[in-house]
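Note that this complex is displayed minus one protein chain, with the remaining chains in position.
Chain IDs A and B follow the sequence of writing; residue 1 opens each chain.
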Amino acid sequence: MLKDSYFHEVFWKQFRRNRLALAACGIIVFLFLLSLFAPFVTPCKPDALDLYHVLMPPSAAHWFGTDELGRDVFTRVVYGARISLKVGFVAVGISIAVGTLVGLLAGYYGGVVDSLLMRFVDIMLCFPTFFLILAVITILEPSIWNIMAVIGLTSWMGVARLVRAEVLSLRERDFVLAARALGASDARIIFRHILPNALSPVLVSASLGVAGAILTESALSFLGIGVQPPTPSWGNILTSGKDYIEFAWWLSLYPGLAILVTVLAYNLVGEGIRDALDPRIRE
Amino acid sequence: MPGRWFAALLFCCILAGCNGDKPQERRISRSSGPPAYGDAIVVGSIGEPSTLIPLLATDSASFDIAGLVYNGLVRYDKNLKLEGDLARSWDVSPDGLTITFHLRRGVKWQDGVEFTSRDVLYTYRVTIDPKTPTAYSGDFKQVKTAEAPDPYTFRVTYARPFAPALASWGNAILPAHLLEGKDITKSDLSRHPVGTGPYRFKEWVPGQKLVLESYHDYYEGRPYIDRYVYRIIPDSSTMYMELKAGSLDRMGLTPVQYARQTTSREFLDRFNKFRYPASGYTFLGYNLRNPLFSDRRVRQALTSAIDKKEIVQGVLLGMGQVARGPYKPGTWAYDPHIHDFDYDPARAVRLLAEAGWQRNGDGIMEKNGRPFQFTILTNQGNDQRLRTAQIIQWRLKQIGIDVKIRVVEWASFLKNFVDTGNFEALVLGWTISPDPDLYDVWDSSKTGPKELNFVGFKNSEVDRLIAEGRTTFDQGKRRRCYWRIQEILAKEQPYTFLYVPDELPVVSARFHGIRPAPAGIDYNFIRWYVPKEGQLYQ
Partner (left out) sequence: MITYLLKRLVMLVPLLVGISLVTFTVIHLAPGEPVEMQTSLNPKISAAARERMREFYGLDKPLYVQYLSWLKRMAKLDFGRSFAPDGRPVIEKIRERIPVTLSLNVISLVLEMGLAIPIGVLAAVRRNSRLDRAITVFVFLGFAVPTFWLALLLMYLFGVQLGWLPVSGLHSLGSDRLGLLAWSWDLAKHLLLPVSIATFGSLAGMSRYMRATMLEVLNQDYITTARAKGLSERVVIWRHAFRNALLPLITLLGFSLPGLIGGSVIFETIFAIPGMGQLFYQGVMGRDYPLVMGILVIGAGLTLIGNLLADVGYALADPRIRHGRG
């Protein structure tokens, strides 16, 4: 199999040289720890109201100030990380799963299966994705699960194309031909031999996909159909702050920065992986 | 050479830009002067009107425009008393069954045709026509006969005395000569209205703005402000910035904007802020068909566990009043001595215990092993209601009740939940109309699907009092009925009445002649003016 230690070694060597990507990795890990240990990071509860101290500026008691219901913005941003990262990961999980499956089937079987599946991909690619997402979410309802599912189900097409292209080139490789000659079943060939080798480029789109999903959730929140309050997500905290940009800047600044930094980090990591995988760039 | 040519072009552009017919920004004058004709007022709206035939409209944007283009037979004056509009006067027969309207003479539709009783008769007929998709036929179905004995007289007879009858004739009168014999739903009037009102329709640029211009032959005289520009700005933050940038002259402020964002000297120099109680209240309604809420003590307990003062403070920043019943404090139907369940969590727990609810070891309210939990529904797009629901959720959690909040987009909110009675509790608001009749919302005959008594409140005494109140014209008698109803509602708590917010309009300081009154500031809009030297738009 191609996936040997040499490959890993080269990959890591390349990746480590990209300091931007490494820093981005650090940020991502930091955010994960933060959201994992949220209850220990902040003494407040994300839904503890204080109606006599609404929209207070940052202070020692409230590092990021308070929101329109007197809740601690720092706490909400930390807990919001959980939700936003969850949206990103589950949505991307769905899109990778669907995309990989479609790509594998199309690439491996070729012929009619391939052209049918790929026409379907073409069709889905024609729709303005955000329109589709809006239509489905309002028709159903904006629960967090619907949001993740819909984002996932409208963003798998790129992955499908990538995987298909990989499979096409792997299909005729020696180790696949050998497995087939030995009488391995299609399923076994697909999942044991082809899939692991086709996954590397998927990693790149997964990283970019998480970023995209977080942004999409914030756009949905802006329109009022994102994750619903009182559950904090970065998108809906930012949206609740948009009316007070000039005087309660803290309410939009921190969630805005959180989105910015996270999305940037995932993009840089994605780019880093792409560069490290790209044989052309290795010298 | 091309470079120089380009520079010249650019220079021309800049010059042209400077000479354009646009407002000289930030030149706001508080200068006083005699009333003068001219200028324009620019108003912002989140939504775009749907149709300019008010009979078919249900959205506030449509009524904003229609209110300036059309008139009714009667209207509310600045003290919320009925006065004649297109009707000069009216007589009520001694038995209270017949109203005779004497119409104003010489009123002209904006296309020059004279207004007569034929228009009124047409409007009545089209309103009760079952083919007309209107939400306003209810009151008119009480009419037994309607006739127009001569061009300036219109007479209606009711089967029973009907107190809200007079007020119902405040609806917009439509031009018969343009509509008679046509399908009103396909009429061009929905895009190009013709009315008798102070402003006539000029243009509608879809998605951008509507423009009205003053109707010089208006029967009360030509309005001072020449143009009324209604800009469509879908985002509330954008609208507020437009106001600050000086390109909007009027909008409604949120409490936060009123109290915290518009207090600078510079802002107060450029704008006048107003504040008065709105005609509406917000409530938490319980589905009384649900066994969870069927016990009156449970509802009393929930009200006791909610701190209404805190909601007024947190959601309205104190700019509003606690509501205790379905009327606006200070109006004649409002009972000031009403006994309400003030915030008292200890009493809430006691009342729940009487009803069989106990807190278990984890502090969760339980009865027969079932935890007390329910979902509050509210509609999307109303921040104040959503915040209110969150505060209630937090307060009820403290006595061990688990509340979930679900925000549903308006159309589906009505269709899937309110109309079908498929909800546990909801936060919603009612408009308080000047006539105190409660039939549609509280009568037990109105509990069917798609009717307004969706919480399913049934009380025979209330039914009797409502019937009594709407069949007499005697205000003293009516007041006694409505005070008793408020007493019953306060005891039954089918709703937890929450608050009456304040209206917080802001108007550019260049407009003069605004006189706040119990009816608000809009009743004398045609008398607002900008002194000649303060005028901004040509």
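Quick note on the criterion: a contact is a pair of C-beta atoms (placed from the backbone, for glycine too) under 8 Å apart; a residue touches a chain by one contact, two chains touch by 3 or more.
These figures come from a predicted structure and were not determined experimentally.
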Among B:T98, B:N290 or B:S412, the residue in touch with the chain that has been omitted: B:S412
Among B:V42, B:V194 or B:I376, residue touching the chain not depicted: B:V42
Selected residue (touches chain absent from view) among B:R231, B:R260, B:K477 or B:K491: B:R231
Absent-chain contact - pick from A:L31, A:A106, A:M148 or A:A211: A:A211
Contact footprint on chain B, counting only the chain that is left out: 12-14, 16-17, 19-23, 25-26, 40, 42, 48, 50-51, 56-59, 62, 130-135, 137, 185-186, 190-191, 205-208, 229, 231-235, 237-238, 241-242, 244-245, 247, 409-412, 414-416, 419, 450, 537-538
Interface with the undisplayed chain - residues on chain A: 20, 119-120, 122-132, 134-136, 138-140, 211, 215, 218-219, 222-223, 235, 238, 242, 245-246, 252, 256, 259-264, 267-268, 271, 280-281
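Following the convention adopted for this analysis, only the chains that are shown with their structure count from here on.
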Whole-Å gap separating chain A and chain B, where each centre is the average of the chain's CA atoms: 44
Chain A residues touching chain B - in the complex, by the definition given at the top: 47-49, 51-52, 54-55, 68-70, 138, 141-142, 224-225, 228-230, 240, 242-248
Chain A partner contacts - residues on chain B that touch it in the complex: 236-237, 240, 254, 256-257, 260-261, 310-311, 313-314, 317, 380-381, 383, 386-387, 390-391, 393-394, 405-409, 412
